[in-house]
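Report on the structure given below.
Complex shown without one protein chain; remaining protein chains in place.
The block that comes next holds subunit A.
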């Protein structure tokens, strides 16, 4: 009895934190989403969202770009994490990969503006070799490139941890039973590191849904995502109700992703 009461005590800080910084904001956003710009209780925000083509397109854009960014990051991060696992000074390499995340997002965005702009590093080089300056800034490609660059550490880390936890003897056993490298990868390594991949996808996809700083600075507002819309509603049009409604949509999207990538109970006797 005594023991369980001390256990409860351990939960207090966590529960408080959860209530103040997770539950309360969520409730506030949901509450806010039911008021129009004049402070009247209404469902019109949701009606607007679902009936307006603009918002639906924005949602599609957000999901589409987040998807592309996630795929690009995953395609780069998995092989990187895998190779990293077999390098000598892996802790040092990991540190180098984490390092850029300590730099403010805005600073990184401005750095890329410098690199991509008409008289930036890349175009200077291209002019030198005679190809001439090209438009990089404010293109979709630049947006995806920079967004992927920023998200990569968050993908590499969980995958790297997953691969580190993978017991080498499973790989040996697979090879011992005659599997080639690729077979070993698809049948053993990938399924056993999939939870790291899922964690990475969660860590990248969800924030990518609502990127707004980059859409403006690098994408030149050509790409308008839900994140941009929320920012506009809160800071420009002051329509907090509509902003909150989009926020609710994002939260729902988040739960859908969590559900899709979450660990589900294995069915008994399931084939691998």
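The rule is short, and it goes like this: a residue touches a chain if its C-beta (ideal position, glycine included) is under 8 Å from a C-beta of that chain, and two chains touch if they have at least 3 such contacts; residues count from 1.
In this text, contacts and distances are computed from a predicted model.
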Handout entry: Chain left out of the displayed complex - its UniProt protein name, from "Xanthine dehydrogenase family protein subunit M", "Fe-S cluster assembly protein SufB", "ATP-dependent DNA helicase RecQ" or "ABC-type quaternary amine transporter"
Key = "ABC-type quaternary amine transporter"
Handout entry: Among A:188, A:211, A:230 or A:250, the residue in touch with the chain that has been omitted
Key = A:188
Exercise for the section: Would you mind spotting which of A:39, A:132 or A:178 touches the chain that isn't drawn? Expected result: A:178
Problem - Touching residues (missing chain, whole complex) on subunit A - result: 167, 169-170, 172-180, 183-184, 187-188, 191-192, 266, 268-272
